Each structure stands twice: as structure tokens, then as C-alpha cells.
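Just passing along the structure, written as C-alpha cells.
What you see is the complex with one protein chain gone and the rest in place.
All chains are identified by letter, namely A, B and C, in their written order; residue positions are counted from 1 within each chain.
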Amino acid sequence: MDCLDRKGLIYDITRVLFNHGLNIISNDEFVDNQLNHFYMRAEVEGELDAEQVIQELYTVLPGGVNIQLVPQQKKNIVILVTKEHHCLGDLLLRYEFNDLQVNILAVIGNYPVLESLVARFSIPFHFVSHEGKTREEHDEEIAQVVQSYQPEYIVLAKYMRVLSSGFVAQFPGRIINIHHSFLPAFIGANPYKQAYERGVKIIGATAHFVSNELDEGPIIAQNVIQVNHAHSARDMAQSGRDVEKIVLAQALKLIFADKVFVSGNRTIIF
Amino acid sequence: MDCLDRKGLIYDITRVLFNHGLNIISNDEFVDNQLNHFYMRAEVEGELDAEQVIQELYTVLPGGVNIQLVPQQKKNIVILVTKEHHCLGDLLLRYEFNDLQVNILAVIGNYPVLESLVARFSIPFHFVSHEGKTREEHDEEIAQVVQSYQPEYIVLAKYMRVLSSGFVAQFPGRIINIHHSFLPAFIGANPYKQAYERGVKIIGATAHFVSNELDEGPIIAQNVIQVNHAHSARDMAQSGRDVEKIVLAQALKLIFADKVFVSGNRTIIF
Amino acid sequence: MDCLDRKGLIYDITRVLFNHGLNIISNDEFVDNQLNHFYMRAEVEGELDAEQVIQELYTVLPGGVNIQLVPQQKKNIVILVTKEHHCLGDLLLRYEFNDLQVNILAVIGNYPVLESLVARFSIPFHFVSHEGKTREEHDEEIAQVVQSYQPEYIVLAKYMRVLSSGFVAQFPGRIINIHHSFLPAFIGANPYKQAYERGVKIIGATAHFVSNELDEGPIIAQNVIQVNHAHSARDMAQSGRDVEKIVLAQALKLIFADKVFVSGNRTIIF
Partner (left out) sequence: MDCLDRKGLIYDITRVLFNHGLNIISNDEFVDNQLNHFYMRAEVEGELDAEQVIQELYTVLPGGVNIQLVPQQKKNIVILVTKEHHCLGDLLLRYEFNDLQVNILAVIGNYPVLESLVARFSIPFHFVSHEGKTREEHDEEIAQVVQSYQPEYIVLAKYMRVLSSGFVAQFPGRIINIHHSFLPAFIGANPYKQAYERGVKIIGATAHFVSNELDEGPIIAQNVIQVNHAHSARDMAQSGRDVEKIVLAQALKLIFADKVFVSGNRTIIF
């Protein structure tokens, strides 16, 4: 839950939980002093009248309240891909071996190249070509496939097209993207070629929520890997793939454990 | 504070704080499920009858209780050194420019080589030679100098002698050490030579509490740096110095902000 | 190639290559001053009378000479596994999508649990149980399967049994292992439980050649990942798996590109 901050909040919240006989087995709070906003994540155990607890919490909390009460269980997702396999393959393996608290309901690709990989894990693959369609038409087609699965999250595992604002608006705070990052940033085509020509010494990846069609949304996880002058653009891309797949998996692990709060354009991660 | 865990603890604690009109501006809890032990760090603001608050907390908390109520202010320390300058120099600069919440009251060396460096920062330096003395005699001499300053912490900034158990027992949980670490570990003289000959690819440093004369105590911070076959033993030692000074400073920043709890042989760091 | 060091070596070697009309497109040298030994890796292009070139090189080089002249092509390997999937799965994907210069000829497991995963990549899986056999008997059985494939390298992708010295002696310098590493090192069962109880702040992985049944051989690649007190032993193991699979792949990439020289118990990596 999150809400405006005021004195006595934790006391008031924990009283509600205590009166319902709930045991707090893990608790984290954070106050954003700039926004005067309070964030709290509690793991509780006990028999729970969810509706009643939430209603009581609303009565004790000041304004700006969001409360989510979610059971600890696997999250349902749909994955969007283009041609690159590394993030998808990593997620398929983690799903198969229960390394992530996730059910992969389906994979959608704007190219068919990854269909055979997905098939080996007995997951439906939908090829939705973008050819001959406007962005809006294509996105609408994808949205229909996505909606048919009712997923909790949509994961862009190297989906190389910009999503329309209409698509993003249908899934607010529920789309996660992974992309390469560089110091300095490179805009335009073939960033690894640019990175090579600029002689960067580290290559990074950023996992973030997609907040609208153009800008990056709140950052969830970032990491980097060292490269040097002997790395060709192709070597750099290969190193980049390794950091991308690990960073995406780290971000998803946090999200699927309900540990990520979004506050404006940043995340609070417990 | 920390104590045995039970249902309703946070509620009970925050009620005491609330009834005293204290505002919690930052709060962290952790439950060690294996030990069934509860840890909590709260930053509060407001006028505080410390004795009364602590007494009330003792009445609501179950067994195994430790409570520390400390003002947010600089910690007083004494530093022990041998001949190496890198950790000492880094701490002197941070002290001089208020980069650490610390007062360096004095530096004690079993060699005099760092005296002139310390003098430039107008801090007393005590040369306490170990020559011709038993370990216990030497440690007793150092302990007397240390005690004369009444420091809250003793920082071993590359103090290259093993402290006697008698010395350690005088300052329980208050001695912090930094030392190089390797994968695998190298025992005996000249670890960097051994690391070179073994061809390690990373070199690390570990900051930890000193819990007795032989074993390492609870780890506070660790980090590593990449090396390769072209690094001589001397290069490796130089890389090691960089990671040592940063790791020690990170550990001290956490300790001086009262964010480090010790639980058996491990630390809980908020 | 590597040999004793002396003045004029590079001149002599490059003269041989030049006289054969070979173009050096990449060249690296290293002199181990302690051993007075010279290492050189050259990538050449041109038509090559390999036998003649090697013979001429032997005539110009001083003692202690090793020369390997290998074409740039995929290496053939056999993988040994037990029950853990993460390194194997990562290698299968890299193989499938040509992310490693490798042909995986077969996978051998002392348990059958990974058979279905391997089958999806159309690679033979051999279940060679260790039950009811001595170590030597079991290793001999595995060696026969391995030998039937004539692989250039054997990769232990979380093969959790110690190989007998007889087995290791059959494949000198050709067995690569990945294992978790900690600071400090933990010996015995369940290292992640020990790491949790010790409160380590980083978890590492080391890829190395297997030089005999007990000791670790020359280190090829190492890396670490940060953990904290909130990581359970299970979380630590999960973090460890991520670093293990990346480090193993990095090591194999270097080996398969013939960039790794072994010198005593260390590696020279160009």
C-alpha cells in the first residue's frame, strides 16, 4: 500500500492487521520525503477477510491511497518477441524449471523465427506480422491476442517495435521492457556499431516499465559488463545479450514477488 | 532494537513511539526465520524522554531484547595502522571533508612511517612499537592509548598484526577490519604472490567486525575488482588497495549511520 | 605457440610466417618473466602448408616449445551433468542459436532428469547411473561414452561428482568445470547454507580446467554477484546460478576461440 505520509501511520496500519489476527512475516516501509508519500509492503500470514481488511485500511489511511492485496502465487504473463532469442530462451528455461514465479501463457512474435523454440516448451506461439499494417492496426491485433489470455504482465523480451500509446494505455504499469544502455547514449540504428566506434568500455542493460510510446518508464533493474577495444561491434552485442537476459530476469523476479512500487517516474523496490 | 519475534510486535513498538509523540521518518524491519528473531531500525524525530521510551519498550517486547537509542551524530574512532597508507589516507580525506560521519580522535601505528601523513590533518599519532614485547604486552599498551580517547569504534586500516583475544574482548562488536580476499583463499605470507601464481581473475576485499583473535567476524561489506594474467603480483596488490579502501569506507558509512545489526556471525544491514 | 623466451623471438617467428606468405591479422604475445617463458597467439590468413610451417618454427624456437595450429572452426564437446539445468540450458540455447563456436555432440548425466530438456535440442543424452558402482567403474563407463564421440573438450555443467584421476588423465587440459565460489571459502555440504549463515555479501563463480581429481586447475574466468541479509540460502543459490552460467559461457567462448594458454597452474588469456 502507499499513501500520503503522516505521523502514526505504521501504528495505525499494524493495528488493523493485528486486530484481524494477521502475523506480519516481512515488512518494509519507505517514505519519499520529497513527495511526502509513504510506501509499505507487508507479507502476512493468517486467515484473511480481504475486503474487510482493505476497507478498514482505507478508513485509517490519509489521502492518495493505493492498496493491493495479492496472494503469493505465480504471475501470468504473455511475452512479445521479434527475432532475438536470448531473453526469451532464458525465460523459457526459468519457467520450465520453476526458477521464476511465473506462468508463460503465450508468446507473440512479429516474426515467426522463434516459433520452433517456443513449441519445445509446449507454449502457444502467435505470429502476428506487422507487414502491410499501420502501427495501430498491428498493435490492436496483438492486443486482442494478449487480452484473450488475460495476463497480469506483458514482457517485451527484445520486442523491437515501439508500441503505440493506445496499446500502452490498455496495460498501465503492466508492460516490462529490456533494452541495452550505453554511456553515452546512442540514438538511432545499430547502437552497438556506434558503441564500438565510440570505444565504450562498459555496456549496460536496463529493465523498465513502459509508460508511454516514446519515453522510458520507471527503471526496475540495471547492470553493466566490461568490454574493450578488442571487442568488435558483434562481440559487444554478444556481451550485451548476456547482461540483458540477466537484468530482465532480475527485474521480473522482483515484480513477480510484488516488491516493486512505482512512484511517478521511479521505482521503490523492497 | 532486536528481540524474539512474535505476532503484533511492530504494532506494539509503534504504539509506544506514537504515544510519545514521536514521528517515524524511516523504518526497517527484518525477521530471521531460522532464529525466530526480529530486528528493527527506526529513525524518529520529536522530543524524546529516552529512558522512559526504552523502559516502555522493554515492557512490550518479548525476550532476547537489545535496544539502542542513539542520536544521529558523528562517531568517535581511533584508527590502527602499520605501514600501508591507502585506507588511512582515504579516511583522513573523508574526515577532513565531512564525507563520513566521523571524528578521528587519534591514529596508532606499530611503525612510525605514517606519522607525517597524519600530522598534516592535525590528528594525534601514537607510535607504539611491538618490538621486544609479547603480543599481550603490545596489545595492552595499545589498549591504554585507545582507552584514553574513549572511542566508539576502533578501525583497523591495514593493521597487519593479529590482535590478542584479551584486546578484542575489551571492545566487543566495536573493532572493524578490512582485508583482502581471494577466490580461492590463500593462507600464509604474501597472498598477492600466491594469487598471481594461481592466476586469479578477481581480487576482493572484505570489511568485517573482529570477533576474536583468529576467525573473521560478521561481514559488513565486500567487493571485487577484475584482474588478468598481465597483472603482476605488484599490480594485483595495487588493484587490491583500491577495492580495500572503498569497501572499508562503505562499511564505515553503514556502521556510523547505525544501520548494521550483528546476529550471530552475520550482519543485518538496513 | 609457447617456448622459452629469448631476444629476437618475435622477429624469427614472424619471418617464418612472412616467408610463407601468411598475413597476421591478429597477434598477441606475453612473457612470463618469472618462468622466462614466451606465449604467442597469431591469427593468420593465407594458404598454409601446416606441416612445413610448424617444422620451420621448431627450427627457430629455443626449448620448451609447444605449437598448435588450429583452424577457426566450431569445437566438438560432450557435456556432463547431474540434476541442475541452468548451465546446460544456457549452453543448449547458445549452441542452437550459434552464440558459441561449438558442436554439442552429446550430454551424459548420472541422473536422467535432464534427458527431456536435451531431447528438445535433438542431442543424444546418455544416462550413466553411478549407483552400485565404484567411482572408477562409473568413470570408466562415462569415459567410454565420451571417447565414442571423440570430443575436443568435456564440459562439466554442474556435474556434481569428483572425477577420478584416471579419468582426468585421459583428457589432459580438456576438461572444464564451473563451480560456485565464496569469500571465505566453504568446505563440505550445502555451501549456500553456510554462506547464508556467514552473511556473505557477494557470491561468485569460477570456471577452471580440471587438472586432477581433487584440486582446482587453472582458472579461466571468475565473476561475482551482490547479495544481502534478506537473501535466503535459496535466493543465494538462485543468484549463484545466474553468475555460474554466465561465467561458464565466457570461459568457453575464450577456449573455443583458442585464446587460453595454460602455464603451470595459471592461464594466459589473449
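The rule is simple: a residue touches a chain if its C-beta (ideal position, glycine included) is under 8 Å from a C-beta of that chain, and two chains touch if they have at least 3 such contacts.
All values derive from a computational prediction rather than experimental measurement.
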### Query
Missing chain touches which shown chains?
A, B, C
### Query
Among A:Met40, A:Leu163 or A:Ala221, which residue is in contact with the omitted chain in the full complex?
A:Ala221
### Task
Using the touch rule from the top, list residues of chain A that touch the missing partner.
30, 181-185, 196-202, 204, 206, 216, 218-224, 228-230, 263-269
### Task
Determine and list the chain B residues touching the chain excluded from the picture.
85-86, 89-90, 93, 96-97, 99, 117, 120-121, 238, 241-242, 246, 249-250
### Query
Considering the entire assembly, which residues of chain C contact the chain that has been omitted?
7-11, 14-15, 17-18, 21, 23-31, 33, 226
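Methods note: only the chains that are shown with their structure count from here on.
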### Query
Could you say which residues in chain B touch two or more other chains, in rising order?
30
